[in-house]
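Every protein chain except one is present and positioned as in the full complex.
Order as written gives the chain letters A, B and C; numbering starts at 1 within each chain.
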Amino acid sequence: MNDATMPMPYRRLGRSGLQVSLLSLGSWVTFHNQVDASGVREMMAAARDAGVNFFDNAEVYANGESETLMGQVMGQLGWNRLDYIVSSKFFWGLDRGTPDAPRINGRDTLNRKYLLQAVDGSLKRLKLDFIDLIFCHRADPHTPVEETVWAMHHVIEQGKALYWGTSEWSADEIRAAWEVAERHHLHKPVMEQPQYHLFHRKRVEQEYARLYADIGLGLTTWSPLASGLLTGKYRAGVPAGSRGAIQSLSFLREGLLDARKNAAVGELDAVAQDLGCSVAQLALAWVARNPRVSTVILGASRLAQLQENLGALAVLPKLSTEVVQRIEAITAGLAE
Amino acid sequence: MNDATMPMPYRRLGRSGLQVSLLSLGSWVTFHNQVDASGVREMMAAARDAGVNFFDNAEVYANGESETLMGQVMGQLGWNRLDYIVSSKFFWGLDRGTPDAPRINGRDTLNRKYLLQAVDGSLKRLKLDFIDLIFCHRADPHTPVEETVWAMHHVIEQGKALYWGTSEWSADEIRAAWEVAERHHLHKPVMEQPQYHLFHRKRVEQEYARLYADIGLGLTTWSPLASGLLTGKYRAGVPAGSRGAIQSLSFLREGLLDARKNAAVGELDAVAQDLGCSVAQLALAWVARNPRVSTVILGASRLAQLQENLGALAVLPKLSTEVVQRIEAITAGLAE
Amino acid sequence: MNDATMPMPYRRLGRSGLQVSLLSLGSWVTFHNQVDASGVREMMAAARDAGVNFFDNAEVYANGESETLMGQVMGQLGWNRLDYIVSSKFFWGLDRGTPDAPRINGRDTLNRKYLLQAVDGSLKRLKLDFIDLIFCHRADPHTPVEETVWAMHHVIEQGKALYWGTSEWSADEIRAAWEVAERHHLHKPVMEQPQYHLFHRKRVEQEYARLYADIGLGLTTWSPLASGLLTGKYRAGVPAGSRGAIQSLSFLREGLLDARKNAAVGELDAVAQDLGCSVAQLALAWVARNPRVSTVILGASRLAQLQENLGALAVLPKLSTEVVQRIEAITAGLAE
Partner (left out) sequence: MNDATMPMPYRRLGRSGLQVSLLSLGSWVTFHNQVDASGVREMMAAARDAGVNFFDNAEVYANGESETLMGQVMGQLGWNRLDYIVSSKFFWGLDRGTPDAPRINGRDTLNRKYLLQAVDGSLKRLKLDFIDLIFCHRADPHTPVEETVWAMHHVIEQGKALYWGTSEWSADEIRAAWEVAERHHLHKPVMEQPQYHLFHRKRVEQEYARLYADIGLGLTTWSPLASGLLTGKYRAGVPAGSRGAIQSLSFLREGLLDARKNAAVGELDAVAQDLGCSVAQLALAWVARNPRVSTVILGASRLAQLQENLGALAVLPKLSTEVVQRIEAITAGLAE
C-alpha cells in the first residue's frame, strides 16, 4: 500500500507564491510526548524523502518542547533553508511552572506584548532566523484585530517570519484582519489552519466559501483522521496508548466513541477495501482531494504510521465520482 | 481590613489587548525621595503578590532616579517579562545640573529630537529592552501633533515600546493624535493618564466622554486620593512628613487644606465606617468602580500604606447604588 | 575603429535619478565559463576606463560563479562604490547539486521566501553591502505581484538594494507591479531588462510604448547582437567556440542559422563598410540610438571583442536618417 515512488504534489498556499507539499508533518500530540529525538529525526527524514516540505509546530505543543525537539533535529539534518517550511502558532502561551502568579498577558491572548515576545521565544527554541509561517492559534475577542495585524506585520518586517495566518478563526474575523491590513498597507493573512475531515466540514466548505476567491485564503488542515476515529481504532472502545486514552486529551473521548460515526467508519472500511487501501488512507485522500486544501497535516507517533499515511497519495487518483458519492452517502448527516 | 485573598481584577487598557491590574503602583513622589531600594523592593514584591502587574514611572520622577531604582529592583526580582508592565513618560526632560546652559530642546517639549533620546535614556535607567507603555507627559503646543505621533510610531517600530498614550491632554488633542495616526497609518494612542478622584472628575466623566466609544481610550488614573486629602489626614492641618509638607509640592498645600473638602472627607469617613473600611479605601474603590478606568495608580511611602490601599478591592463590591448616592450627595459641587 | 577617446554618454535609468553608461558590461555566458578571473579583471578595468559604470549580473549566471568572480575582481580593483553600478537578477535559483530533492520554493519563483534568501546569497558572493539594481529575472505566474513587490520593497528598505525592476515581463505585469506599489506606498519598479536588437523589436517598441510616459520605465537591454548573429559569424554555419556551439545554449542554434536573417546581416555588412565600421558596431549603435534604451549590455569573451564593441560609440553619430532607412529596409519583416 505504501507507494514510496508516488511523487508528492505541491500546492500554492492559497494565493501566495509559497508551495507546500500536499501532505505535511505536524508535531502536535506526538513530538516529545510520544516520540523522542531519534524518532523525530527518523520521521522528519522519511517525510522529507517522500517530498514533504512543511513541518507544522506551535509554541503550546508539549509546552515548547515540541519546538525545541524540532529545532534540534533540523540542525542535525542540515537541510537547505529554501527546501523546508516551518510554522509555529501563538495564543495560549507557555506554562512557566508558576501556576500561582497571574499570567494575564502571556496566556490566551493575541496582544502585541505577548506576540512579539512569543515569536522571539519560538525562534530561539527552533534555532532559526525566521519562521516561514506564523499563525494566530485562536481568535482573541479581547484584542482588537488591528493590534494583532500590526504585530504580525511587525514580525514580518523584522524578517522574523515570512507569512502569517490564523487557526480556527471565523470567516468574519479573517476578513476583518485582511481588510485592516489592506487599509493600513500591512502584510495580510495568507492562510488558515482549520480542522477538516469527513466529520468536520462546514467551516471549510461553507463558512469560508467566499474567502477563497475574495482574499485567496489557503488552508493547512489539521486532524484529517478525526483524532484517530477515521482509522477505525475506536470501533471497539479506547485502545491503550491511543489519543483517547491520554489524560490531557480526555475532552476527545466522547467524540471518539460516537456509535453512529464508528458505524460509518465500518462502512468506509468496506469502500477502502474495494480500493485496496486502509480506511485512514481513504479519509486522508478525501481531504487532499479538496482543491481548497493546500496541505493536509499528518500526525504520527511511529514511522510505520507515517509511511502508511503518506501512502494516501496513491489513493488520490482512485477517488472517482462514484467512490466519492459512496463516501458522501455513508457520512451524510454526521458532519459538523 | 486588608483582605489579601481578594483576587485582583484585570481590565483591558482601553480597546487594546493589554490587561492591567485594576490597582497598580506608581513611583511618583515616593521612589528615591521617600523610599529607598529595599523599601521599593518590598513594596513591588508585595504589590506583585497581590496581583498588581503595572508599575508606573516617568523620566522626570526624582529626575531619573525613580527609573534607576525601579530598574535595579526589577533586575533583582527576576520576574518574567510577560508578567509585568512598566511605563515611562516624557515631556519635562532631565535636570542635568547645568542650569545656565540653554536647554531649549530637552525640556517641556514633545519634539522628535527630545523624544527619541529621552526614550533611550529611560531604557538605560530601567535596564529594559522595551518599555510597555510610553506617555507624552503633557501636551506640547509648540510641536505639531503629527511630529509627536511620528516619533511615538518610530519608537514602537524600533521595538523600544509597545503602546503609547498621553497624560493630561485635552480631548481635542487626543483625537487629533488619533486621527493623524489613522490617516498616515501610524500607531495610535491607546491610553491617557488623567487625574481622577472625587474632587476632580470633569475631564474623565465629561470631556473624554466621546473618546471611549470613538477611539477606545483607556485610562490609567493618578492621584486617586487627591494627594492625601481623601485620607482625612489634612482635616487638622498639614502633618509633618506628608506631601503637603514637601517643599517642591507646596503648590498642593492650599488645595489640601480646603475647608469644605475636608468637611466632606469627614462625612465620607462616616460612610466608610458604615462599610467597615477607611475613607481612603472608600475613595479608591469609588475610582475603581468607574468602568472607564483601566487601572488606579496607587502611591505609597510605606508597605502598610500600600497594603491598606490594596484593601480597597474588598470595598468595591460594597459600593451599592445607595452608598454611591450618599457619596455623590456629600461631594456635590466640590469637584472640578 | 576602436576610438578610445570617444566620451561615454550617460543616460538616466528611466525616470530614476541614476545615470548609467550607454554601453555596459554583462557577465552572461562569458564570466566563469569562457573568461577566468584575470580575464574578467582585464575586461572590467578596460570597460571602466572607457566610462562604463554598469556591470550586469544574475544569480543564475554560471550558477552563482559569475557573481563570485565579479565580487572577487571588484574587491581587487578597489573602485569607489559611488562610481559603479552592479545588478543581479532572481528567479531560477541555484542548482545546489542535489537534483533529487524537491526544490519547490527555490526555483522558478518570485515568492517572498526565495527572494529574501536569494538576495542575501548574492550579496555574499558579490562581497557587497548592497546591490544597486535587483531584477525579477522573469515573471512568475504562480506568485501574486503584490507578494513580489512587498519583497522587493523589503529588500530596499533593509538597504540591501537601491532600485528594483523586471526582466522580460509583459507590459501588463509591469504596470500591475507599479500600481500595487503606488497603492500601498511601496518602492516601484524602475527598469526592465528586455531583449532588444534588429531582429527582436516589438516588445520594446510597441508593447511597452505607454509605459515610458506613464511610469517612466527605463531599459537595460540584453543581446544587442542577437547572440552573435549580428556579427555575421553564423553566415557560414556555426563556428567552433561560438555560443551556437555551446551545448547549454543549443536552443539558440536554429535561430542563429536562419538563412534570411544571415542574408540580411550580409547586406548590413555593406552598410557598415560604407560607414567604416563592423556590422556588430552598426547593430550596437542602432540599439543605442533608441532614446528609450538606458544602457546596452555588451557581452564579450575577449578583451579585443569588448574593445571593438565599445567602438560602437563612434558609429552613433553616423546613423543619419538615410542610414537608418537603409537598415530598416534590409531588416523589414524579419523582426519579432
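Methods note: contacts are C-beta pairs under 8 Å (C-beta built on N, C-alpha and C of every residue); 3 or more make two chains touch, one makes a residue touch a chain.
It should be emphasised that the depicted structure is a prediction, and the values quoted were computed from it without experimental measurement.
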Name every shown chain in contact with the chain that has been left out of the document. B, C
Would you indicate which residue among B:33, B:72 or B:111 is in contact with the undisplayed chain? B:111
Considering the complete complex, identify which of B:12, B:81, B:138 or B:154 is in touch with the unshown chain. B:154
Residues of chain B in contact with the chain not shown: 93, 96, 98, 101-106, 109-114, 116-117, 140, 142-144, 147-148, 150, 154, 158, 184-186
So which bits of chain C touch the chain we can't see? 8, 10, 12, 15-19, 21, 48, 51, 53, 80-83, 85, 132, 157, 159, 162-163, 185, 187, 216
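Note that only the chains that are shown with their structure count from here on.
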Which label fits the chain touch graph of this model best, line, ring, star, complete or other? line
Same-residue or different-residue interface between chain A and chain C, half as cut-off: different
Farthest from chain B in C-alpha centre terms, which chain would that be? C
I'd like the Å distance between the centres of chain B and chain C, where a centre is the mean of that chain's Cα atoms. 63
For chain A versus chain C, what separation do you get between their C-alpha means, in angstrom? 45
For chain C, residues contacting two or more additional chains: none
